[in-house]
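The structure is given below, and queries will be raised subsequently.
For this depiction, one protein chain was excluded, whereas all remaining protein chains were kept in their positions.
So that you can tell them apart, the chains are marked A, B and C in the order they are listed, and the count of residues begins at 1 in each.
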């Protein structure tokens, strides 16, 4: 799929009744924007609660590109999980099940947009065109991120729940202060966070700030139904997207397992932001198919049948069904994608294994931009101490 | 006014159309619940946005009692301001202009209810039947509160903005855990905070908690239009009462200068809570007529005409106009109330002046329930040190 | 007296169970403490047996946990709050230092906040950022809080119960890298007879150098003492147990005998517990000291990436190196 500006339209205006109401006809969740059913049926367009019409007009190539993204990020994620099992990573936070939420939103970003991830947005990172090796140093324990957010327009992973939403808001305020909104070239920010994070003070403060300063940003909540072991009901008694209304900006729930709907909704929200229409909240309704991290044991707190029910809503399967039904792709294509995924994951593995351990004294590097005599003194003492062992059996 | 259960009804049910819609007919603010206009006209009843009918059926005596409360709390407050000017208090946070919000909500509390104030709820304290001298130690600087929240069902003043809303929520969770909801004797909590406080993480976390645990409590926000110098627009771009919807419980805006409406709305919300119907948010729309505290200079950030406009909505004047028009009170009554207010304020002044300074070594008291050898050692050393000056010119 | 062999983690679990049994006002609250039993399983099985009103899975917000626990304490409960990892206590910092620590004082003794805040702390488990910190100095510097740390299963079992029974607000630091280490626990001994909560204890007597440690570093120092003994040096290892207030009588007595002291902790050196210990020991034992009190600590850098944490953390060799240096002074 071409980066930058794929041939897709979403229209921010009242739509004629030919488009469906959000999720109309779907059992259970009348509030969900969906453009691709679990069975792979396309819904032509959907009208959101505020009258916005959501649709996508991808080329065949672009549809296939989205499928490729989904398969690749799942495969790379699986490889990382395997690497952790084999002791090559200290821990891994898998995105399994959330591929569509991440690819849909990640592809909706324009080049100039800035993303603030949690620790799970490997799929978004991939869609930004960033080498998937980038965050693996953190999980291997050889560094703690170590990249420049501005170089990649992708902030470092943030582990403290919710903290990054304020950073995103400040950054978005900076965009407005720089006068970089109001045109198609305007910049926007996307802040990722989970359902659990919505309880944190910081996240709610970022809602306050974004509202007051009309910050050009999108709050993108991947509601994967759990915060480690705690189900959604421990964080809220109403749907999360409704939180936004309390702060004076729009909120919308999208089927986070539907890459097309996620794309359409995110693209619209980002474009609204870049045009100076302020913040909005997207709740991507999805499911964490795996454990919270490789350290977690989900059998302690959820039942197999729940996982199975969500299996039926798999984001990749529905895209494959759609491509097949529409004859947009054939077996060769699917085989080729799988092969590419295999190759990329082997390549990733090789590079992870080759990651060198940091030199001991690098732990003293970069404590301060301008350095510190205290740290330098400790570095020297420790170096001398290490040297004292040299030649010894230690 | 009789304490406990004055003869008032509010009905938590859909009302027949004979009652007005909230604030119907009022210019400017269709969202405001009002039962007494600035001109002193009674509105028979008002139907809130959820269909609840708000009305009061006070006896003549009770109406006069409310007026008396308003006058008394204003007078005592003015006395405290005067005491500060004369150097007898270190600082004072005046409630001027917010008497109706405080008397209305304070009188709506039942004996068993628990209140968590900020630093400005002197009027609520008064209505709880607490001696107004109680908080003056704090402002004089002879103590930092020093009372038992459980004895008075009134927490100590909290200065850190928003912190007390979480305490209130925890306390309310405790009520539910104790099984003390569901009947007329059920307990409820009221948490006071300001418009500025709504931006704090803690306040929003308390909304999360209250929603999730269905805590029996009322969030009572006195929107006095300012957080020190910052106008409401620095905290929100929509009316504050709407915040509640984002957390899944009802919010309502009441005319905070209307003691009757404030009473009715608060009473209803508390009764809902005590009956197990969970939390709600009341925004009492009012105005801080004076400075933020005696240290503040409001002329730096607001214009006189704004203050004058609010002068016309004075909570006491409208109550007086009502009593006069309805011939519920005569000049003798008003004179008698003023005389009582004068007497009580003189009494207050005398007792403030008589407040002894704490002994130096009391600063070591009550650091820990079980004491600490470190503190005791410091106390002894300091006592010896002080003794070393005895007899000297020091 | 029944003595069982338990891991430190299990000892805490059994201790918490006892506390829940003994006082209906005790409630446990935190993230994932319910069905999951906490990420370290310290509350394993407790929600099942005591119900979700006694063992409460909270929303994901640390300030909310401590703030609502304060309200429960005002209501008469005795909340035991779990903070999932050391690095996640800071969102609750305001509620801890400005409310929990100060309400007794503010009320002139009329209000008690008998709260225990459990924090798995320290490094050495190969974790990512924020999961390996040692925040004890932040709390020890805060008047109104008490701070303790256990170093072995027996203490874990007893101290958690003592902390919960105490009316003081207590930060209870659990040496997470030692959760899986086993030791004997007297599970039936009456709490009233137990060694006091706020008292240090000699973990290994010795004559040559006094080594002070707490929590995870006690084991490291005991190992160092074993190694030193092979070289003919007898280290006296003192497990401080209570970090605020410090209990220094036994320390002074020891240093006056040995003339040498080394303090060991994982937290950074600058304005850490080691500084306080050095200052107090020097003041009290000025004429007994053969060398200044030396500190073996984490460095004054953020806690580093896992693959260099072993360099960051004090270990046996660094302790012995400091011991040597007290001789060379």
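Quick note on the criterion: contacts are C-beta pairs under 8 Å (C-beta built on N, C-alpha and C of every residue); 3 or more make two chains touch, one makes a residue touch a chain.
Note that the structure is a prediction, hence the values are computed from the model and not measured.
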**Study point:** Hidden partner chain, touching residue among C:141, C:201 or C:257
**Key:** C:141
Revision key, fill the gap. Contact residues on chain B toward the hidden chain run 90-91, 119, 137-144, 159-161, 196-197, 199-202, 227-230, 234-235, 295-296, 300-301, 357-358, 360-364, 367, 372, 374-375, 378, 382, 385, 388-389, 394
Study note, to complete from the structure: Missing-chain contacts on chain A, rising order, are 143-151, 155-156, 158, 160, 163, 165-175, 177-178, 201-202, 205-206, 208-209, 212, 365-370, 372-375
Revision key, fill the gap. Across the whole complex, the chain not displayed is touched by chain C residues 63, 87, 90-91, 93-94, 97-98, 101-102, 105-106, 129-130, 137-138, 140-141, 143-144, 244-246, 267-268, 270-276, 278-280, 282-283, 286, 291-295, 299-302, 329
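Operating definition for what follows: only the chains that are shown with their structure count from here on.
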Review point. Quick one: which chain's Cα centre is the longest way from chain A's?
Key: B
Point to revise | Mean-CA-position distance for chain B and chain A (Å) | key: 44
Check your understanding: Just how far, in Å, is the C-alpha centre of chain C from the one of chain A?
Key -> 38
Review point. Approximately how many whole Å separate the CA-defined centres of chain B and chain C?
Key: 41
Practice item. Would you please write down the residue numbers of chain C that are in contact with two or more other chains? Key: 58-59, 61, 63-64, 91
Study note, to complete from the structure: Two or more other chains are touched by the chain A residues 199-202, 234-235
